[in-house]
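This is the structure I have questions about; it appears just below.
With one protein chain withheld, the remaining protein chains of the complex are depicted in position.
For reference, chains read A, B and C in written order, and residue numbers begin at 1 within each chain.
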Amino acid sequence: MSKHAIFAWPARVYFQDTDAGGVVYHSNYVNFMERARTEWLRTFGYSNAGMMQELGVVFVVRSMKLDYLKPAILDDLLSVTAQVIAIGRSSITVVQTVLRGETLLTEAEVYLVCVDVKTFKPVRVPDVLRKQWD
Amino acid sequence: MSKHAIFAWPARVYFQDTDAGGVVYHSNYVNFMERARTEWLRTFGYSNAGMMQELGVVFVVRSMKLDYLKPAILDDLLSVTAQVIAIGRSSITVVQTVLRGETLLTEAEVYLVCVDVKTFKPVRVPDVLRKQWD
Amino acid sequence: MSKHAIFAWPARVYFQDTDAGGVVYHSNYVNFMERARTEWLRTFGYSNAGMMQELGVVFVVRSMKLDYLKPAILDDLLSVTAQVIAIGRSSITVVQTVLRGETLLTEAEVYLVCVDVKTFKPVRVPDVLRKQWD
Partner (left out) sequence: MSKHAIFAWPARVYFQDTDAGGVVYHSNYVNFMERARTEWLRTFGYSNAGMMQELGVVFVVRSMKLDYLKPAILDDLLSVTAQVIAIGRSSITVVQTVLRGETLLTEAEVYLVCVDVKTFKPVRVPDVLRKQWD
């Protein structure tokens, strides 16, 4: 999968995702995005626990920029995407979107740092993952 | 589908579902159960909004009994079930379980009341749903 | 504090607590109740971490029965109570309510088991806590 490849994962909107404004509560898009990143990692053969045990690393969100363009509502079937746009020594930058059909609802740029599971110090992104995105 | 039929819906455990104890946080099983009830309703042809608009009713949780038997952990793929065990004039009683493979983790009995979307007064469970469960 | 003493802790209803039905989402009352139990434990001199480190135990929810009587809505200032009604060797039963002024909105009976933080096996409720409730 090249860095231009876009992974997509579905998310249905339930009552638990909405608020009294009748729309999806703004922090819940961040949850949808974690789900998509996890499932995307899984396509490379790694669960969260597996990556921690086998590679000794975990990705933590260091910063995040979110643009809320249009609201999602109850019962919507959303598509949540993830795409690497940059890889550093110990970081990756991922663009994520939330779409309803062709309509872009939310867009985010998520900067993740690869850290050692024991020391929480930044470490080099493992080659086994790096080669997926180069 | 008779009242003995059991509907099942998958739920993957993400970081967002867990707590610092390393397991799924206890209120999040309630969220998994709402997802399963909604998808089960969908198999009868009704979204939440569709039921409100077409039938003028919504089901609200009036009481709930939960038994936590074993914990679910990060990355688990759970199966969340729903099965009607009793139908009253304006209520249904649903048994729901959360399973990991064959292992029962959580069991709940959820008592739902069918209310008018405008008045929130209890109303008769619509025949179109009632016949699914009789 | 005798077992008849009732502890109360406030909870304001924010958008994050509500759903598209315009009321507090049903699993969020469970969260309000955890907050009250934690602050009540704190009145006995124990944080969650403190109890784990000093006493080597943690209380886990083993079962829970919830009755939803009336809905809470956006901006409500709620009072969330906790009161021990029974103590076993390794368990406590706590009644919790959610009130708006004098009006009872939700009532719960929560059965908690005291477990060893390392083995997760049930252990005797420490005397230092037991004497608070006897």
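Here, a contact is a pair of C-beta atoms (placed from the backbone, for glycine too) under 8 Å apart; a residue touches a chain by one contact, two chains touch by 3 or more.
Everything quoted here is computed from the prediction, not taken from an experiment.
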| note | Only one of B:Ala8, B:Ile73 or B:Val123 touches the unshown chain, namely B:Ile73
| said: From the list A:Val30, A:Ile73 or A:Val123, pick the residue that touches the absent chain. | reply: A:Val30
| query | Residues of chain C in contact with the chain that isn't shown? | reply | 12, 14-16, 31, 34-35, 38-39, 47-50, 73-75
| query | Residue-wise, where is chain B in contact with the chain that is not depicted? | reply | 15-16, 18-23, 25, 27, 73-74
| task | Since one chain isn't shown, list which residues of chain A touch it in the complete complex. | result | 21, 26-28, 30-31, 34, 58, 60-68
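Rule of thumb we're sticking to: only the chains that are shown with their structure count from here on.
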| How many angstrom lie between the CA centroids of chain A and chain B, rounded to a whole number? | 28
| request: For chain B, write out the residues touching at least two other chains, lowest number first. | output: 31, 34
